[in-house]
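Every protein chain of the complex appears in place save one, which is left out.
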Amino acid sequence: MIAASWLCLFAPLAGTILILLGGTRISRVAAGWISTVSVFVAFAGAVGAFVGLHGESNRAGTISTAWTWLQSGSFKVELSVLIDPLSTMMMLIVSGVGALIVLYSIGYMDGDDEERRYFAYMSLFVFSMLMLVEGGNLLLLLVGWGLVGLSSYLLIGFWHERPSAIRAAKKAFVMNAFGDATMALAFFVLIAHSGSLAFSTSFATAGQLSQTTVDLVALGLLGGAAAKSAQIPLQTWLPDAMEGPTPVSALIHAATMVTAGVYLIARTYPIFEQARTIELIAAGTGALTLLVAGLIALVQTDIKRVIAYSTMSQIGYMFLGAGVGGYANGMFHLMTHAFFKALLFMGAGLVIHALADEQDIRKMRGIGALMPFTKWCFLAGALALVGVPPFSGFFSKDPIVASTINLGWYGWVFWACGVVGAFLTGVYTFRLWFLVFPGEPSELVRRHFGRHSTTATDGLDGGPLHADGQGTQRHGEGPWTMLVPVGVLAVLATFGGWIQFPPHWEYVTNWLRPVAPTLAVAVPTSTQESVTSVVVVLAGLAGIALAWAIYGTERVSVPGVPGLRRLLEHKFYFDELYDALFYRPAAAVSSLARRDFEEQVVLPTGPDLGQTALDAGGLVRRLQTGLLRTYVLFLAGGAAVIGLVFLVTR
Amino acid sequence: MLGPGVAWYAALAGFLFGTGALGVLIRRNVLIVLLSLEIMLNGANLALIAFSRHAGNGAGQIFALAVMAVAASEVCVGLGLVVALHRRRLAIDVDRLSELRG
Partner (left out) sequence: MSTLVAASAANVLVWIVWVVAGFSCLASGVAVVSFSNPFYSALALIGNLGSLAILYLLLSAEFVAAAQVLVYAGAVMVMFLFVIAYVGPRMEAPWAGGPSWQTLGAVGAAGALLVEIVVVISLKAGDSLGTSAAVGASFGTPAWIGRIFVTDHLASFEITSIVLLVAAVGGVILGSHTRRRASETVAPNVVEQREPVGGAR
């Protein structure tokens, strides 16, 4: 178990280092396979850790320390991993879904010039995320947190010749940095108070802090979680992050990194439970985000951005679930979401790849006829996302909504948000599906698939031309490296939810009970559970029906509320708000300082520093005579000075 | 020990050393610089022998012999350099030889 955990942590790092050392000596495909194998090895390690922990009777958590870096009294800084139910669950998700996505990348990134760098970054990211979830103390959690931010920046800006990608990477990094700062401050308060970096000690002594302090600590943690998970008010970076390659969006911005915030809340739940107000604010943030994101997703025209806002919305559900105290619900939704969201992204990637990097869904109608495998897998993912039984989303989403009932008046507000959110999910997801897949192929689709109209699984003789003019023969919908992960995830999205069906069988809740027990107030009665399930499913189906009516059969036209449409298309004007709040004042202050202070005051009166530096340099330059004798003179002079010093001091 | 004490010898050695150092720092002819280096080495040798006699320890004389051997080797190589310089028609002038070229 312990060896398996260490293997899980370091295998992707070994992959990164191998690719970096290999450089251009290894082929691009080899780099891809090195990365994939390393993450699969990590998955094997995660399975080993899981099985090992399963066999243990006491599952409160084992900490295995490899190396102590600093030790001062009771304060120890160690390289250690924590093996407990929560961390093994995350390890399985991260390495399992990650392995499938890296395998998919081999096909997706084929032909890119800088493929090796991509795979090095992907392995680095998997290592960072594993460090985050496996880290045995607060310091390693912070290290992993920062490293995933770095990997995200590197991968969003992977196509660095595109200015939009660079801007998006910077935006993501800066917003995450804000969250990192608040979280680090919260950790510093904890560490200063408890004098130790270990989770258990820090959380236990948090009880001695005053309520205000605990509230502030929890608020700092929430800031970090909200930034990393793209919740309001720090959510504007996620849609822009779609500039990165699609597998990056699948791995980082759907399945793993953005869920780190939920993991953080579950990991630090003792702090949150002492700052119950803040925890409920977290739930409220989640509820608000899931509504806002769902609304914005209704008008998006980029296939990846629809799925990105869907991610934002679903993470809102996870925050809602964890915020009210149902940590297992939030983690379970994290798991199923990883399955179906990665599936949706990879399916979208198959479509994008087939249409030579076209991402506008208004041009994509009817591709389902030519890509049936993609169509059915995408449908499975969409149904799971909406929460239609027996797909996985049903099992994970409904308990979250049901757990809000017993909280009081705001519980009912959350409940309503959850139901409306399910309706919106149905609408935007199937708006996407109906616009892209069924029907007659559009002009663009026909152009890329030659003359074939109904079947596309045989080799295409006409051969679609890629945008780069290579004109490769495409057999089927994509190489097996892309189709197999999609298929596996489709199966998982369909059947993966069956491990928990409250209140009948609750494997996930029982598994996580030693480390993240559900609060009593978040456990609904079975009647509340059943009624909520029915309502949510009906809301989802209603959304599907509406989408079918508008986009599928086009019987009903889109209701036109002009102001609303503009508001949604501008994403509720968050970007403009931040621009006015932060950028413009900073720019104004700096230009004011330059114009009025520097040019009027500093330059005329102060010494011309530039000229002074030049003069001093000229003086020193005269020492450089270029003559050997001069340098020997300096030697002798130096010896004389040293001798003098020795004479005087001794 | 008959005659002056070791302090006198040491002072004389210091003078020799200083004179040699002055020659190295001022003269431009490579050969004269080498000669001045020899003077410095001899000053050191004198100090060694003097203190060896003062302490009654033979190590000083051994060291002086080693210094002599090393000085001979260094002169050999240095003069070889001068010969090579002369053969390539380069100036035997420390100031001119400021670039390692050729």
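Note that the chains take the letters A and B in the order they are written out, and that residue 1 is the start of every chain.
Rule of thumb we're sticking to: a residue touches a chain if its C-beta (ideal position, glycine included) is under 8 Å from a C-beta of that chain, and two chains touch if they have at least 3 such contacts.
Small disclaimer: the values here were computed from a predicted structure and weren't measured.
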Positions on chain A where the hidden chain makes contact: 622-627, 629-630, 633, 636-637, 639-640, 643-644, 647
Absent chain, residues of chain B that touch it: 1-23, 25-29, 31-32, 34-36, 38-39, 42, 45-46, 49-50, 52-56, 58-59, 61-66, 68-77, 79-84, 86, 88-93, 95-99, 102
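As a convention for this text, only the chains that are shown with their structure count from here on.
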Whole-Å separation of chain centres (CA-atom averages), chain A against chain B: 72
In the complex, chain A residues that touch chain B: 626-629, 632-633, 636
Residues of chain B defined as touching chain A within the complex: 21, 24-26, 28, 94-95, 97-98
